[in-house]
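Scroll down for the structure; my scribbles are underneath it.
Only a single protein chain was left out; the remaining protein chains are all shown in position.
Labels run A and B following the written order; every chain starts at residue 1.
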Amino acid sequence: MIRFVPRARTPVWLTVAVSVGSGLAALLLTAVPLALSGAPVLAAFVLMAQGAAGDGFALAETLTRATPLIFTGLAAAVAFRAKLWNIGAEGQLYAGALATVALGAGLIEAPAYILVPTVLIGAAAAGAALLLIPVLFKTRFGADEVVVTLLMNFIVLLFVQMMIEGPMKDEMAMGWPQSAPVLDEATLPKLVAGLRLHWGLVIAVVAALALHIFITRTVWGFRIRAVGENARAARYAGLPVGKAMALVGVLSGGLAGLAGASEVAGLKGYLTSDLSPGFGYAGIVVATLANLSPLGVVPAAIFVAGVFVGADSMSRAIGVSNYLADLVVAFALLSVLVGGLLTRFRIVVVRRGTA
Amino acid sequence: MWDAFDILLQANFWAATIRIATPLIFGVLGALLCERAGVLNLGIEGIFVAGAMSGWLAVYLGLPLWGGVLVAAGVGALFGLIHGTLTVPLGLSQHVTGIGVTLLATSVAYFGYRVAFPNVATPPRIEPFAPLDVPVLGELPFIGPILGQQTAFTVLAFACVGILAFVLARTPLGLALRAVGDNPEAVEAQGLSVVGLRMGAVMAGSALMALGGAFLTLSAFNAFYFGMINGRGWVCIALTVFASWRPGKALLGALLFGALDAYQLRLQTITGGAVPSQIFLMLPYLFSIAALVLVARRADYPRALMKPYFKGQR
């Protein structure tokens, strides 16, 4: 018989080991369908690794892809810590992107040092406002936020399509449904000339640090942790439960909104309805891999981004579908969940006695 | 204005309502079976995809249509086994595990499809379920054309409503399932296996979800497309709350949703582009959210829903 004994404290090395182990387990598990598809397994993984980090260019591409994932990963981490199941980062990302275009594509003309912050704040506000709706439904009506945030993803995407086919349509795009481009003054500069890597990465890493300090060192971070772990006890102790939840909603939605701003203002320059290949959902995987730690989100996002970039490159080389990346990511999520048992419990094997 | 009302008088509209509702009937039944036993199954969206793809592929590879239905159910049960193992004996977060199962099932289906058909421009097709030839009733005006467009797969969905309602209300198994979603200790104390009951419910529920997906590729359409599920699974989770976990109300909720969806499609054509089509496409999702919010306050959630149970811990 196996018993789970709760741990009083979890050593940091164990948390890290579980995350890394889960990443490796996911690759191993993916080898099964890969082999079944008849592809050369080892070669495929080598190509993936090279594609993700084989040279400076590949690495830059991985970091570029990691940027929105850090934002959505942080969005999921802060929400899940407070047991606010925000599965709507995808929609909030688009809301942020929409705000970026609305503010940055000519509505306001200002120098970069004004326009860039304006665009970022606007995007964060849009994402936050979007998440406040389900938070309100949850606290006022007891409506499960999972379903509401999930369904809102579809609504927002339809809304985006409507806007870029209608009022926000770029007339110069020869009929393609895409928004007008953002002004140069609203664009996040590139980090290195000639690469796609942009300042969004720096903002994302700073956000991770700030969130870490906020959660562990501040009164409001403390309140969020208490409310997330036991809302009843928090309420009994006089903590402002409703405000803490709203704050979580603002933070989570705001971070997801920044992902949209970063993609539009840092990378694409305009908005299309395929801006995000599921960054919102992948953020959940990133956050879980990071054990909901903001600092852990950065390496976890780089890992997941590496899988996607590597799989794309591998796919181009030997023709194995790049849906392989989604497989790795899904397996990684499930592995880290199982591995998480090790961090929360000591697994004790109890000898079956003679009874 | 009259046109908008006229839609309701078309047999075509009602036939479409039933067609749109059928996969949701399967989905809501599956979700409510899992939740009645105490397990939220957010794997539903991915299980829909996997069911749609596997059922269709089986038929494409030569199995009879009902063989495809069975394959889909089996694949659904398999993902149910994964979700159940992680959430029931291991007691992991049902939210995150469910999202994981959705990601896994979706990517397995997409990857499998791409392995089978690396470079196809148009999706390959199969010969789907043929409309039923209903004697007597099929001759009736109005009713006849509605029934005449339905397939045996739809009949299966309606039968499942009755079967599940009967099992839950009338049989010892149903009693045990309802009990395990309310107080697993009561079940354990009576010598029944909490893990066994919950695993069984999640696997059977997931099989039903997969049938919902298979209906789309084997009856409603004749091919598998990427993105064809498009949130139908999530809608089912909302409708389950709306149905207050009762099969009869689940049928009602699914039909209501189907009617709304069929109505907005027809409304789009009569407004002739004056209103952006996306507005109409949003309606079903908005309806689902509204339904959820309206009933949430007095929703009678199964008491043990999402609460893991470990033997011997009181």
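Everything that follows uses one rule, which is that a contact is a pair of C-beta atoms (placed from the backbone, for glycine too) under 8 Å apart; a residue touches a chain by one contact, two chains touch by 3 or more.
Here is the rule we go by: contacts and distances are computed from a predicted model.
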| item | value |
| --- | --- |
| Per UniProt record, name of the chain withheld from view ["ABC transporter ATP-binding protein", "Nitrogen regulatory protein P-II", "Urease accessory protein UreG" or "NADH-quinone oxidoreductase subunit N"] | "ABC transporter ATP-binding protein" |
| Omitted chain - touching chains that are shown | A, B |
| Touching residue (missing chain; options B:Asn12, B:Thr171 or B:Thr269) | B:Thr171 |
| Contact with the hidden chain (one of A:Asp55, A:Glu109 or A:Glu229) | A:Glu229 |
| Residues of chain B (touch criterion as defined above) contacting the omitted chain | 170-173, 175-176, 178-183, 185-192, 302-303, 311-312, 314 |
| Chain A residues that touch the omitted chain in the full complex | 1, 6-9, 217-220, 222-223, 225-226, 229-230, 232-239, 348, 350-355 |
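The criterion applied here is as follows: only the chains that are shown with their structure count from here on.
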| item | value |
| --- | --- |
| Inter-chain centre distance, chain A versus chain B - centres from mean C-alpha coordinates, in Å | 28 |
| Partner chain A, residues of chain B touching it in the complex | 42, 82, 86, 90, 92-93, 95-97, 99-101, 103-104, 106-108, 110-112, 114-115, 118, 230-231, 234-235, 237-238, 241, 276, 278-279, 281-282, 285-286, 288-289, 292-293, 296-297, 299, 310 |
| Touching residues (chain side chain A, partner chain B) in the complex | 4, 33, 36-38, 80, 85, 87, 137, 141-144, 146-148, 150-155, 158-159, 161-162, 165-166, 281, 284-285, 288, 319, 321, 323-324, 326-327, 329-331, 333-334, 337-338, 340-341 |
